[in-house]
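So that we are looking at the same thing, I have put the structure below in structure tokens.
Note that one protein chain of the assembly has been removed; the remaining protein chains are unaltered in position.
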Amino acid sequence: MTKRAREILDFYRSENAGVLSNLARMINHGRLAGTGHFVILPVDQGFEHGPARSFAPNPPAYDPRYHFALACDAGCNAYAAPLGFLEAGAAEFAGEIPLILKLNNHDLLYDEKDPAPAVTGSVKDALRSGCAAVGFTIYPGSAASKVMYEQLREIAEEAKAHGLAVVVWSYPRGSGLSKEGETALDVVAYAAQIAAQLGANVIKVKLPSAHLEQAEAKKAYEANKVTLEPLSARVSHVVQSAFDGRRIVIFSGGPKVSDDRLLDEVRAIKAGGGFGSIIGRNSFQRPRAEALKLLGTIMDIYAGASAR
Amino acid sequence: MTKRAREILDFYRSENAGVLSNLARMINHGRLAGTGHFVILPVDQGFEHGPARSFAPNPPAYDPRYHFALACDAGCNAYAAPLGFLEAGAAEFAGEIPLILKLNNHDLLYDEKDPAPAVTGSVKDALRSGCAAVGFTIYPGSAASKVMYEQLREIAEEAKAHGLAVVVWSYPRGSGLSKEGETALDVVAYAAQIAAQLGANVIKVKLPSAHLEQAEAKKAYEANKVTLEPLSARVSHVVQSAFDGRRIVIFSGGPKVSDDRLLDEVRAIKAGGGFGSIIGRNSFQRPRAEALKLLGTIMDIYAGASAR
Amino acid sequence: MTKRAREILDFYRSENAGVLSNLARMINHGRLAGTGHFVILPVDQGFEHGPARSFAPNPPAYDPRYHFALACDAGCNAYAAPLGFLEAGAAEFAGEIPLILKLNNHDLLYDEKDPAPAVTGSVKDALRSGCAAVGFTIYPGSAASKVMYEQLREIAEEAKAHGLAVVVWSYPRGSGLSKEGETALDVVAYAAQIAAQLGANVIKVKLPSAHLEQAEAKKAYEANKVTLEPLSARVSHVVQSAFDGRRIVIFSGGPKVSDDRLLDEVRAIKAGGGFGSIIGRNSFQRPRAEALKLLGTIMDIYAGASAR
Amino acid sequence: MTKRAREILDFYRSENAGVLSNLARMINHGRLAGTGHFVILPVDQGFEHGPARSFAPNPPAYDPRYHFALACDAGCNAYAAPLGFLEAGAAEFAGEIPLILKLNNHDLLYDEKDPAPAVTGSVKDALRSGCAAVGFTIYPGSAASKVMYEQLREIAEEAKAHGLAVVVWSYPRGSGLSKEGETALDVVAYAAQIAAQLGANVIKVKLPSAHLEQAEAKKAYEANKVTLEPLSARVSHVVQSAFDGRRIVIFSGGPKVSDDRLLDEVRAIKAGGGFGSIIGRNSFQRPRAEALKLLGTIMDIYAGASAR
Partner (left out) sequence: MTKRAREILDFYRSENAGVLSNLARMINHGRLAGTGHFVILPVDQGFEHGPARSFAPNPPAYDPRYHFALACDAGCNAYAAPLGFLEAGAAEFAGEIPLILKLNNHDLLYDEKDPAPAVTGSVKDALRSGCAAVGFTIYPGSAASKVMYEQLREIAEEAKAHGLAVVVWSYPRGSGLSKEGETALDVVAYAAQIAAQLGANVIKVKLPSAHLEQAEAKKAYEANKVTLEPLSARVSHVVQSAFDGRRIVIFSGGPKVSDDRLLDEVRAIKAGGGFGSIIGRNSFQRPRAEALKLLGTIMDIYAGASAR
């Protein structure tokens, strides 16, 4: 166990040995094992966006086993998916990589202004599938946010009692926010704080823009001269907003972008003290060899010498 | 056990021996036993459309026992019905054909824009009736879809724990979709994916048209040159969308059509790698002798030599 | 046990011996014992319409014991009432007549467009009161129909597991239907089918008019030349719609009408193969002697020589 | 479904369709499918007698999968084993042969005068393993018999509620009986009756000798001139003792004997109206080819033309 790994586990002193052990499984797996950095492969887009939008760019990815193999071969810290996708490979790949069962999911065939995902898996499903953690999405800003917060609290309580870690996707959206506001710095920082307050062990947020959404927040940012540029400063602010860096905060990439931009973002995440990246579409929507190469480059950046 | 039967069972490695055994019962029953193709007789129309619309064209079909006998004599792989209809013959026909208890049903006396069926049977009902599987309908696209997804998840967990297979009717409808969109290729493929993600062992969808409903999906279909014609290509795409062909996907016929069109559709399903047909109204709304003849012809097509 | 009684019991082969035994108690009780015909006295009007509307025309009927005695003296097959009314005589009349506890009831002090009755009794109440069956009302066509269907399913499962028969009042109403539609032939037949699908052993419906409510159904009735006249043909169609005559279907009289009309209806029910009548207001809203005379005449009709 | 299969199912009219369906699976499987005769392979000797005594004569039999394959290839009606042995092949052989999970087992490392087996499996284990039935052993004559009877009653209730058939090994032993008495005709007939009274669908007993154990019984046998010879007459008496032939009674072979004696016994079972044989040690304690040949000969005898 590296010093950094031990340091991170020490953030979670109130968690039981089971949760610590499963956090350690993710910290100490793959190419970034022990560095305190994370690259996680999530594949819930089949459910969230539909199969063709997700997999048509790289048809082998229609097969759930493709993603297990990709995550293993790339040396990711963990692989996250909804129940059906996860079960389709969990036995075959048992023991190969830490798994995160995404317990709620949302589809776009009925799109709502104030969405709330359906609960599509249980803590018991995660245990019998050999997962290290459960994943849960909340939409702060949605009129339905309270429902999600309360579901999360109950699931977190049950998951932790059974030794599972809790990973929260905290993605602001809904009628409380403008479209631009969904990635505004004040909003993303606030979303990270809410996830931490709800007991998240690992928090996933989107990379924040320099926009400030809420008037009252804007005043505070300006009065206190919170730095908005460059991106690494915003990453720092979000990490600070999650209990002063004492929660694992990971940034998601969103839609497929140019490699240069993606790598710049990774450098900014690292420079800002972010814990890592969750890379879905940018990895599985290209041919496998290219994906492995890109993920390798990303991990090189995270593994490289740095202030931390 | 044929090689293809074994191959199909291997898709379901995470299921317990009970679920595998009940899948095998359906795979290995009737005229298509062991071929990996399926013709299933479902009779829920009495509940879904009312008795006269369903049975007046062929009055002997008012008697629930008529359908058991038809499914047996035609050599179908399984027979599916709601609780009342199923119980009305289950003891008399015990051991004659694998049964699927449809656990939720919807009627048209109160029609909603965003419908959700009532839960009209339980896993325990299925077990005491000797069923091989439970059936459940979801309506992706309905504002009530989340309720159905969550009911399905709980029922699937209970059914599988008791060794029953799970068959999902995934029929898009509701205020999220246009009427044409209900059978649009992108929507049907998405519906198949959702059913698979929710743990369905067998997925029933409608035959897709070449229409594309959702703007974002349309872009992906065009950018990735997903083939829209002929029908067999669309069948292929739907099967691919259900975990790359690793879930049994069966296509439903819908309202009574001309025999020629129906047989052309069956040929397209087979050519596209679909697993089979669910033939309700097209079989029981004609005299028994004609129904047996038609079902025989359909099975001949599925049993014929082919690429698969 | 008469041949016809045995024949009717054979419709229910999937039921346990307890349910069969309680069905047999109703079949073989009273003046119509063994004929396969039924006249049942239901008195839920005190709850459903209020006491004065129900009992002021014949004040002795305010006393719950009045109805037990009337049903016994008239030789009815069974007596049905809500919990309070039933408990008020169950001990005193124990063993005198098969009892049906109506488990849900609706009052008019708060009237809804889409009503759902309150559940006012339990299976356990029925058992400790010595009942042969539980009764349950559903309103197909109501926006709340799903709630009632799901309640019925659970109650039917529990009742049958404890050996009680299940009697369903299937009375279409609610915002899905026009007022005329509530007794339309297609709607009543559909309501009978739904009750049978939900596991009803005995089904109560209103006598159908020749009106056809739903456009799609109307097409089917016309295309298949379903006979709409006379009333006995409509009775036949409803009985056929309840599993081809393999469920006991009983017709209710509704508001007090002239004796001639009532007796004509009884003749039509018998001619059409209906199983009997449920006669409430037409019996207890007149002096006891007249009521006994009328019920006697009705039973004479049912007991008379006939095609069946 | 043959006439005889239907006739046997009709013995069990009080069972639900699930139990009937699972009985039908055993009746209609293997080389004796539909004849109403049974040859079942039970392998619980590893637990009951220890591994070397059971498998050293034919070492491939140490592998649990050996027995699945033997039962399948020989065309047995079913295969029975304790949980560990059954789970070790249930997934691999799913759908190949009806399975019976033996729910209680006894070992000889602590041998008691009045033994009672340990409960080593559950109804839920049987369901998730895809079994058609549960098996349970009772020792009438043991001081602990009451415990076993009560366990059986509870297990039978739960098993049947979930659609599983109940197979009872009724093997008299314990301080209430002499060694010779364990197979005395009066005792074996009594044991068959007790199993039937406790709700057994299928009853396994040992072949009875002409000895009569109990003084009061002896008087009755003599007074009523019950025929004691030949063996087929004793078989008839035992079958009669199980509800006059209306329960499936199967005879077990016991320790390995000469083939001639075994085949004579099979002929006597058939001649006496016994339903079949349970052949354990006589099949798996010899090389596979010889076992297949012997089982083939036994099945030939049962399949041969006969009075029944």
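General observations
For reference, chains read A, B, C and D in written order, and residue numbers begin at 1 within each chain.
Assume a contact is a pair of C-beta atoms (placed from the backbone, for glycine too) under 8 Å apart; a residue touches a chain by one contact, two chains touch by 3 or more.
Values in this document were obtained by computation on a predicted structure and should not be read as measured data.
For the chain that does not appear, the touching partners among the shown chains are A, B, D. In the complete complex, the residue from D:90, D:226 or D:299 that touches the missing chain is D:90.
The hidden chain makes contact, of the residues A:54, A:129 or A:282, with A:129. In the full complex, subunit B makes contact with the omitted chain through residues 14, 16-17. In the full complex, subunit A touches the omitted chain through residues 1, 5, 9, 16-25, 27-28, 87, 90-91, 94-96, 99, 124, 127-131, 161-163. Residues of subunit D in touch with the missing chain: 46-47, 49-53, 56-57, 59-60, 62-64, 82-85, 87-88, 90-92, 105, 107-112, 116-122, 124-125, 129.
Here, only the chains that are shown with their structure count from here on.
The interface of A-B is repeated, with over half of its contact pairs matching by residue number, by B-C among B-D, C-D or B-C.
Computed centre separation for the pair subunit A/subunit C is 59 angstrom, with centres defined by C-alpha atoms. Subunit A and subunit D have Cα centroids separated by 57 Å. Counting partners per residue, subunit D has 16-17 as the residues that reach two or more other chains.
If the chains shown are joined wherever they touch, the resulting network has some other arrangement, not a path, ring, star or complete graph.
Chain pairs recorded as touching, per the definition above, are A-B, B-C, B-D, C-D.
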